[in-house]
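All remarks here apply to the structure that follows.
On to chain A.
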Amino acid sequence: MSLSHYYGQFINLLAAILLLLSFAMLGQRRILSLINLFMAQGAVLCASTVVVALTTGQSHLYWSALITLVLKVFLLPWILHRLIRRLNVKWDVETLINIPTTMLIGIVLVIFSFNLALPISELAGTVTRSLLGIAMACVLLAFLMMITRSKAVPQVIGFLSMENGLFFAATSATYGMPMVVELGIALDVLVGTIILGVFFFQIREKFESLDIRHLEQLKED
Partner candidate 1 sequence: MPLPIPELFSIDWPLSLVVVWLLIGGAGLLAPRNLAFVGKTLYPLGALVGLALAVVAFEALGEAPQTRVLVLGLPDLPFHLRLDSLSALFLLLLGGTSAGISIYAAGYLRSGEGTAPGLQCLEYHLFLASMALVLLADDAYAFMVAWESMAFSSFFLVTSDHRKPEIRRAGYLYLLIAHVGAIGILLSFGVLQSGGALSASNGVADYTFAHMRATDHDAFWASAAFGLAVFGFGAKAGLLPLHVWLPEAHPAAPSPVSAMMSGVMLKTAIYGILRVSFDLLHHPLWWWGVLVLALGLITALFGAVFSAVQSDMKRLLAYSSIENIGLLFVGIGLALTFRSFDMNTLAALALTAVLYHGLNHAAFKSLLFLCTGSVLHATRERSLGKLGGLIHHMPWVAWLALLGVLASAGLPPLNGFVSEWLLLQAFLFTPGLPHGYINMLIPVAAAAVALTAAIAGYAMVKFFGIVFLGQPREEKLTLAHDAGILERVGMSWLGILCILLGLFPVFVIDKLDAVTRPLLGAGLGEAVRAQGWLLLAPINADRASYEPLVFLLMIVAVVALTFLIVRRFWHGRVRRGAPWDCGFPLQTARMQDTAEGFGQPLRQVFEPFYRLTRELPTSFDKLPRYRMVVEDHFWYWLYLPVAHVADFGSRMVAFLQQGRISIYLLFSFVTLVVLLFLVRG
Partner candidate 2 sequence: MEFASAILLQVLELVLALLVAPLLTGWVNQCRAWLQNRSAPSLWLPYRQLAKLFEKEVVLAHNASGLFRAAPYFIFACMVLASAIVPTLSTDLPFGPAADVIALVGIFALARIFIALAGMDVGTSFGTLGARREMLIGFLAEPALLMVFFTASLISHSTSLSTIVETFAHREFAIHPSLAFAGVAFTMVSLAENARVPIDNPTTHLELTMIHEAMILEYSGRHLALIEWAATLKMYVYSCLGLALFFPWGIPQGALLSNLLIALPSLAVKLGVGGFLLAVIETASAKMRIFRAPEFLGTAFMMAVLGMLVHLLLETGK
């Protein structure tokens, strides 16, 4: 049993935690907790990147880990915290579908994505065997969360959580994308979040609420 075997198990553990966090977010009603969960996800992501970097010895993955740490564990949660404080957002989150149903759908999704990823996992001979399935599940769960939330901030957190899933896929499942791509992705996420922040203020200014149900005027009648 080599060290890499433990690394592999460790990554699998991290992946499981990631999935768990995704579920937790799906079931979470409070915004602050959501942000915290998101932060935790970022931390797990960072850890998994570091482990992969250790396993494979690819130095640029350390940079990725660093970016993740800065961006997803510190910067984005900080921005989000600031936002909800500045905007005085209500703490409770309303969902469009009730939580147990959502969870049930979530479980189906996880099974579905494992099923999808199964043939692929068999192809990959590395430590990252089943990670793709988990990453996909994370993405789909985040997607589900976006669908079920009726306020802007949780939706955005869902969006960012989806990015986390993607990032996890990018780093862990494939041992990291080329650096330039990762930098680009990071930049986009950052700019996106800033723009979102701008938006929140504008929406808030116009509608005096961040409830996206106000944003249903443009439609076919």
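A quick word on the picks: all candidates are chains of the complex that A comes from, given by their letters.
By our rule, a residue touches a chain if its C-beta (ideal position, glycine included) is under 8 Å from a C-beta of that chain, and two chains touch if they have at least 3 such contacts; residues count from 1.
Bear in mind the structure is a predicted one, so any value in this text is a computation, not a measurement.
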*Neighbour of chain A by the touch rule, complex-wide, chosen among 1 or 2*: 1
*Quick one: which bits of chain A touch candidate 1 in the complex? Just the residue numbers, please.*
96, 109, 112, 115-116, 119, 140, 143-144, 146-150, 155, 212-213, 215-221
